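Following: one structure in C-alpha cells, then a few remarks.
A protein chain is absent from this complex, but the other protein chains hold their places.
Here is chain A:
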Amino acid sequence: MNDVLDVALRLAVVFVVFLVAPLLVGQTEHKVMAHMQGRLGPMYAGGFHGWAQLVADGVKFAQKEDVVPAAADRRVFQLAPAVALLPYLLVLAVIPLGPGDGAVGQVVDAGIFFVLAVMGIGVLGSLMAGWASANKFSLLGGLRTAAQLLSYELPMLLAAASVAMAAGTVSLTGILDAFAWWWLPWQIVGALVFFVAGLAELQRPPFDMPVADSEIIFGAYTEYTGLRFALFLLAEYAGIVILCALTTVLFLGGWHGPFGADGLGWLWTLLKTALLAFVVIWLRVSYPRLREDQLQKLAWTTLVPLALAQIALTGIVKVAIN
C-alpha cells in the first residue's frame, strides 16, 4: 500500500509541475518580451503586473468553438494535440530534481535514451496536424517540421552521447552522480550543440521556420482553434521546460552547486532551468528567423561536426584520466 501511495504521490507531483511550469514560462515570456521591447503589455488584469491575464487567456481558449475543417481528416486532426503534448509529460517524470532516488518521478535505467526517444514522438503531433488539416500552409509547416527534426536529431543525440561517455552511464541520475565541476568547460561545446539543436526541435525562434507566421500563417497549427490550439501552445512551453531541465541535468550539473547540494539541490536545478528558460526567451526577441537553407546548413555543417569533435575530445580525455 505504501508503494502505491508513493507512486501516486510522485505522479501527482509530476503532473502538477507539468501543469504549472509551462504556464510560469509563458507568463515570464510575456513579461520579459514586453520589457525587452520597451512596452508594457497587459498590466491591469489581477493587479500585480497583470498576472491574471494568463488565466484570462486560458478561459478565452476554453470558450472558443472547436472547429474541425470539413476537408480535414477528423480523427487524426483531433488526436494531434494530445500526441504533441503527452510525450513531455512522460519525459518530466524521469528528470531528477535533487540528489538520490527521492527527488525523481521514476528512475529509468536508460534515461537519456528514454528522454530523447519520447521527445522525438512529440514531433509526430505536428506532422499529424500539418497533414490532417487539409491546408497547404499546414502541410508546408509539417514538411518543414519534419525536415528540421531529421537534421537536428543527430547533433542532439551526439551531444547527449558525449555526456553519457563522460559519465560512463546512460542513466540521468547516474550522470548527475558522476558530475564534477570541470565537466563544465570539458562539455561546453556539447552543451551548446545540445541546447541549439533542442531549440530547433522545439521550433522556437530563431528556428521557427515551420510556424513562420509571415509566410505560412502558423504552419501546422493554422486550422486549430480553442482548446486544441492552446494544447499546442502548452506543448511548446512544456518543451522549453523539458529542454532547459535536460540541459541542466546533462551539462550543468543539475543539483550540484557551490554550496548546499544536500538540502537545497532541487533549488539549484530549478534555478539553472529558469536561467536557461530566460535565455530561450531572450533568443526569441534577439534573433531573426533563419531561412530554411540556413537552418539545414547550420545543422549539417556546424552542429554535427562540433558534436563529433566533442565526442572525440570526450573520448581522449576519458582515456587520458583513466
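In the analysis below, a contact is a pair of C-beta atoms (placed from the backbone, for glycine too) under 8 Å apart; a residue touches a chain by one contact, two chains touch by 3 or more; residues count from 1.
Keep in mind that, in the parts below, contacts and distances are computed from a predicted model.
Trainee: Unshown chain, UniProt name, "DNA phosphorothioation-dependent restriction protein DptF", "Glycosyltransferase family 2 protein", "NADH-quinone oxidoreductase subunit J" or "ABC transporter permease"?
Mentor: "NADH-quinone oxidoreductase subunit J"
Trainee: Touch as defined at the start, partner being the missing chain; which of A:116, A:163 or A:280 qualifies?
Mentor: Only one of A:116, A:163 or A:280 touches the chain omitted from view, namely A:116.
Trainee: Check the options A:17, A:93 or A:170 and report the residue that touches the missing chain.
Mentor: Missing-chain contact among the listed residues: A:170.
Trainee: Give the residue, chosen from A:25, A:72 or A:306, that touches the chain omitted from the document.
Mentor: A:72
Trainee: Pick out the residues on chain A that sit against the missing chain.
Mentor: 71-73, 76, 108-110, 113-114, 116-118, 120-121, 123-124, 127-128, 130-132, 134, 136, 139-140, 142-143, 146-147, 149-150, 153, 157, 169-171, 292-293, 296-297
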